[in-house]
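All protein chains but one are shown in place.
By letter and in written order, the chains are A and B; residue numbering begins at 1 in each of them.
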Amino acid sequence: MPDGFKSDYIANYLGGESTDNDIYVDNLSSLSGSTKKSISFYNDPKFKDDLLSTKARIVILKKNDVDLRKGASIIVDDPYLAFAKLSNLFYQSHKSTLIHENASIFTNAKLGVNLYVGAFAVIGSKVSVGDNVYIGANSVIGDNVKIGKDSIIHPNVTIESNVEIGNCCEILAGARIGTSGFGFAREIEGNWLKIPQVGKVIIGNNVDIGANTTIDRGALDNTIIHDGVKIDNLVQIGHNCEIGENTIIAGCAGIAGSTKIGKNCMIGGAAMIKGHITIADDTIISGGTGIGKNVENPGKRFTNVFPYNLEHKDWLRISKNLKKMGKKND
Amino acid sequence: MPDGFKSDYIANYLGGESTDNDIYVDNLSSLSGSTKKSISFYNDPKFKDDLLSTKARIVILKKNDVDLRKGASIIVDDPYLAFAKLSNLFYQSHKSTLIHENASIFTNAKLGVNLYVGAFAVIGSKVSVGDNVYIGANSVIGDNVKIGKDSIIHPNVTIESNVEIGNCCEILAGARIGTSGFGFAREIEGNWLKIPQVGKVIIGNNVDIGANTTIDRGALDNTIIHDGVKIDNLVQIGHNCEIGENTIIAGCAGIAGSTKIGKNCMIGGAAMIKGHITIADDTIISGGTGIGKNVENPGKRFTNVFPYNLEHKDWLRISKNLKKMGKKND
Partner (left out) sequence: MPDGFKSDYIANYLGGESTDNDIYVDNLSSLSGSTKKSISFYNDPKFKDDLLSTKARIVILKKNDVDLRKGASIIVDDPYLAFAKLSNLFYQSHKSTLIHENASIFTNAKLGVNLYVGAFAVIGSKVSVGDNVYIGANSVIGDNVKIGKDSIIHPNVTIESNVEIGNCCEILAGARIGTSGFGFAREIEGNWLKIPQVGKVIIGNNVDIGANTTIDRGALDNTIIHDGVKIDNLVQIGHNCEIGENTIIAGCAGIAGSTKIGKNCMIGGAAMIKGHITIADDTIISGGTGIGKNVENPGKRFTNVFPYNLEHKDWLRISKNLKKMGKKND
């Protein structure tokens, strides 16, 4: 695998035009954080000073801006999007291929080629791992897990048994996939009896899962995360949930068990979604907002956090009045 | 340990009646996810098609439904509860007994019999572990920790030093027990001085703790989790908290330090409970609800999240009006 790329190769990859050929770069960076082997981008006049002083060897920019730049450039229509597209190119090229001698891999695991398995990673019995997969140090992959090709599991992740993960997924450090769902039946004596959690978690392709996020396995049926779903850090997804294609969920959100969320939804940070409900496609839920009922019509937006900052003294007045609201003798 | 069980043994265990003897099964599953060695259950007419097409060797069902079934059945009063009861039976039988050669165990640790200790697990100095305990791969058990018999610690868990865990507990992946409490005193210069956190966490019997949940050790006294408490994923429990018997806490809830919660409470997901307060027995706190004062009378229910979904445009109108609420010149 190459360590970097030349300007003409990159221009061709992006469908852009290179001002200079044979300029070699090996890392992506901001204009200000660049080194002599960086490629960066310029999109916004507020970074003009950074453009003029950058060490970056190549800058991706718009045709209009090419005169601002002294060094090599690649000209494209949307420099930011172009830069984003380079991410995969560079990431793939930088991944090392190594199965660390201290990894613990069950002998019956089926492993693809070009793998990285970090130190003290554990791969259980009957696991299947596709080509070009990265499994970080100290991660634990349970028995019978399937991981598709080109997926990245960061360090200290737990994938419990029987979970299925598609291609091109990225699972950040400390995520827990396939943990036992929170299901208990109350016995007459008042104590709680655990309900067997024997379902799976099925994750599609191109799914991203954030750091320390938890996704429970289904009780009897499966928890399903469809293709293209993006989940941020510290999100909780309960057992038997289903998350539709390309839905995006920001950090600290919680989705209680057995809830089905449609495609292309946008769920803000710290949003709370009740269990056993259905949310239509294209729903937008603002950060911090609670959803307690089905959302039947697609494309609606829901909010219940204040659109202004509430000073403590004002809230004391408002909340005092709220307490009396609707009282008969009021 | 057996890999599975026969129909008559299971019927006897459940206090039910078996239609066929000597039918062997080795796993619990849903009707639709079953294999030829599965036992499943039928409880609800909406799964009738699944019942008719299931591969399950044995189905647990009610007397009224026995005619729907072609194969072996076990007849009980409450198929769901019966299925739940099988969980322990099957789980215990499937646990392997092994101390992985790559685990790091302090020589003075006192270990019971029938243990599983996974690869790269760490067991510190003067640790005591009861019989039949499972410690997952890459988990770290600090010095002087006590773990009762029949408890399960999943992978990638941290139990800090001096924590005590009872019998039959289950701690899911990534939980952190006994981490340093968040206690700082402000110095005149404005910076924060750490207060020593030298208390313990004491966990009773039959306690479940969710994935990536955190429970801080006491500052001077102990954090106490009583028997039968069930805690879901991503819950934070501050230092010196005390949680009463059989209280259940759903995902993403946070309980600030020094708060005492009674027995048999039900705390919804993402509920937020202030520090230094007391909550009476049998209190119900709805998901997302904040509790900022003592709850003195048992058995009450508290809620402050909307019982309907609030559309963005309606909330803009409401919140605009709320801002003016109670103003004198209004």
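In the analysis below, contacts are C-beta pairs under 8 Å (C-beta built on N, C-alpha and C of every residue); 3 or more make two chains touch, one makes a residue touch a chain.
None of the values given here were measured: they were computed from a predicted structure.
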item: Full-complex contact with the absent chain, from B:Asp50, B:Asp150, B:Glu164 or B:Asp216; value: B:Asp216
item: From B:Asn88, B:Asn114, B:Ser180 or B:Asn205, residue that would touch the chain that is not displayed; value: B:Ser180
item: Residue of A:Asn132, A:Asn162, A:Asn206 or A:Thr283 touching the missing chain in the full complex; value: A:Asn206
item: Option from B:Lys260, B:Lys274 or B:His312 whose C-beta touches the chain left out; value: B:Lys274
item: Footprint left on chain A by the chain that the document does not show; value: 27-30, 32-33, 80-81, 83-88, 90, 100, 102, 118-120, 136-138, 154-156, 170, 172-174, 206, 208, 210-212, 228, 230, 232-234, 246, 248, 250-252, 264, 269-270, 287-288, 305-313, 315-316, 319, 322-323, 325-327
item: Interface with the undisplayed chain - residues on chain B; value: 102, 104, 120, 122, 138, 140, 142, 156-158, 160, 174, 176, 179-180, 182, 184-185, 190-196, 198-199, 212, 214, 216, 220-221, 234, 236, 238, 252, 254, 256, 270, 272, 274, 284, 286, 289-293, 295, 300-304, 306-308, 310, 314, 317-318, 320-322
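We take it that only the chains that are shown with their structure count from here on.
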item: Centroid spacing, where centroids are CA-atom means, of chain A and chain B in whole angstrom; value: 26
